[in-house]
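Only one protein chain is missing; all other protein chains are in place.
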Amino acid sequence: MRRLLFALAIALLIASTWIGLTQGQIVPVQRNILYAHVPNSVCALLCFVVLLAASIGYLATGRQGWDLVAAASAEAGFVFATILNATGMLFSRAEWNVWWTPSPRLVTSAILWFLYAVYLILRVSLPGSRHRNPRICAVFGIIAFLDVPLVFISARFIPDIHRPNFSFDSAWQTAALMLGMAGTAVLAAALIWLRTSLLRSRLKLEEELLQ
Amino acid sequence: MLNVCSITKTFVTRPVLRGVDLDVPEGQAVCLCGINGAGKSTLLRVVAGLLRPDSGSVTINGHNIRSDPEKAKRQIGMISHASMAYPELTVLENLVFAARLYGVPDRMERIEELLTGAGLMSYRHDRAAILSRGLLQRLAIARALLHRPTLLLADEPFTGLDGDSSERLLAIFDQFVRDGGTILMTTHDTRLGLRCCRRVAVLDKGSLIFDAMKEKIDPDRFADDYLSYARGMS
Partner (left out) sequence: MNDLGKGNPEFRICDFWLGLRAIIVKDIVVELRARQVLPTMVVLGMLIVFILRMASESALTGGAGPVLGAAALWVAFLFSGLLAQERSFASEQQNGCIDGLLLAPLDPGTIYLAKLLANVIMLTIFEVVVVPIVVVSFNLHVTGGWLHLAAVLLLGNLGISSVGTLFSAAVQLTRTRGSLLSIVVLVILMPMMIPATFALLVLFGAMSGQTQTLASVQGSGALAFVGSFRAAVGYMLAFDAIFVVASWLLFEFMIYD
């Protein structure tokens, strides 16, 4: 079942890239990186929502499965956030000749990356009991999620002189974008699923080793 | 008055308590023995509400420690290895702080009563940092009894005490039981434990393997090697 998901994701992504590069090419050519940038930003946020849900689930039920989903979605989200920031910087350099500037979108992307990074560091660095560490990470997951809308609003204090102001003027482009989003979302789901079961089996192995 | 029901607790992958059941009626003093790592301190901490078990429940006079912590905790006084005293505060200040935490109504009179009873009157303005182990233990007991608890939990209370201090502690425990209180204590020193407790229990690898009244056991053989005694009996 998981392989189907991965296959579907790759198919959608290939379709999106193909359409994007042939029929739906945006002029000038460097803007095509948006096909990678936008779906990644949506996915990075989506993974955060999953992280929030898993954190709340863990605190409410205490079941370890939720904690594993949280860890997996944090890792996936971190990857998406990294790609998001990288493509964003490339776009910004191509479009406005600066690598980075404190515009609201870029600030939000940066902080999203930092939130994921700190979450992952917390997961790795906290020693101690089996119950407290996932709980601490879960609390951080919730607090971090509360931070995201606040980042968005606070960034409004910075003048957004770099607002991208073009729209998609052909159905092909919209199609390519939608396919890209769908593909990335499915990829995210598949990755989280895969990572969760990998973590689960590793945990089982460790437990058996200690018995 | 104390109902411990099927308590399980696992630390990382090591199970420390496996389904422990214990019922203690009012006015009884129970001595819990076991080797290091058997789970005695863990069980005591679960009863005190300091540790949350994986499963099971603890009820004190009908109040569940998890769902009704305020009423349940008011009835518990605890002594453990650590004195729970702030080194920068004086003996008196430590007790005043504890009295405020528990909302003791007649704060100053009660503190005076306990200071006299524990023999700490002359030390009351000394900072806890300079007190000896014996004096700290006395402070811990005064703190535990401040709010007039009905259940006293004592985790290895005789450790590090000389003969005199141990006798003093035993006297306090005896008085507590005479006044109708319940005691659950853990100790390695079974002779002292048997002196003040009417009931003994042995915890081994997280399970209660032995539980009997003092009259039913051979105190000398038990004091010599309670583990094999208990294992032999079960």
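To keep things simple, chains are lettered A and B as they appear, and every chain counts its residues starting from 1.
Everything that follows uses one rule, which is that a contact is a pair of C-beta atoms (placed from the backbone, for glycine too) under 8 Å apart; a residue touches a chain by one contact, two chains touch by 3 or more.
Treat the numbers as computed from the prediction; the structure is a model and nothing was measured.
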item	value
Touch criterion as defined above, residue of A:Ile14, A:Val49, A:Ala94 or A:Ile121 at the omitted chain	A:Ile121
Contact with the hidden chain (one of B:Ala98, B:Leu115 or B:Leu135)	B:Ala98
Omitted-chain contact residue, chosen from B:Thr150, B:Ser166 or B:Thr190	B:Thr150
Chain not shown, touching residues in chain B	48-52, 69-76, 78, 80-89, 93, 97-98, 100-106, 110, 113-114, 117, 128, 143, 145, 147-150, 175-176, 179-181
Chain A, residues in touch with the chain not shown (by the definition above)	59, 107, 111, 114-115, 117-118, 121-122, 125-129, 131-133, 135-136, 138-140, 142-144, 146-147, 150-151, 153-159
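Everything below uses one rule, namely that only the chains that are shown with their structure count from here on.
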item	value
Centroid spacing, where centroids are CA-atom means, of chain A and chain B in whole angstrom	51
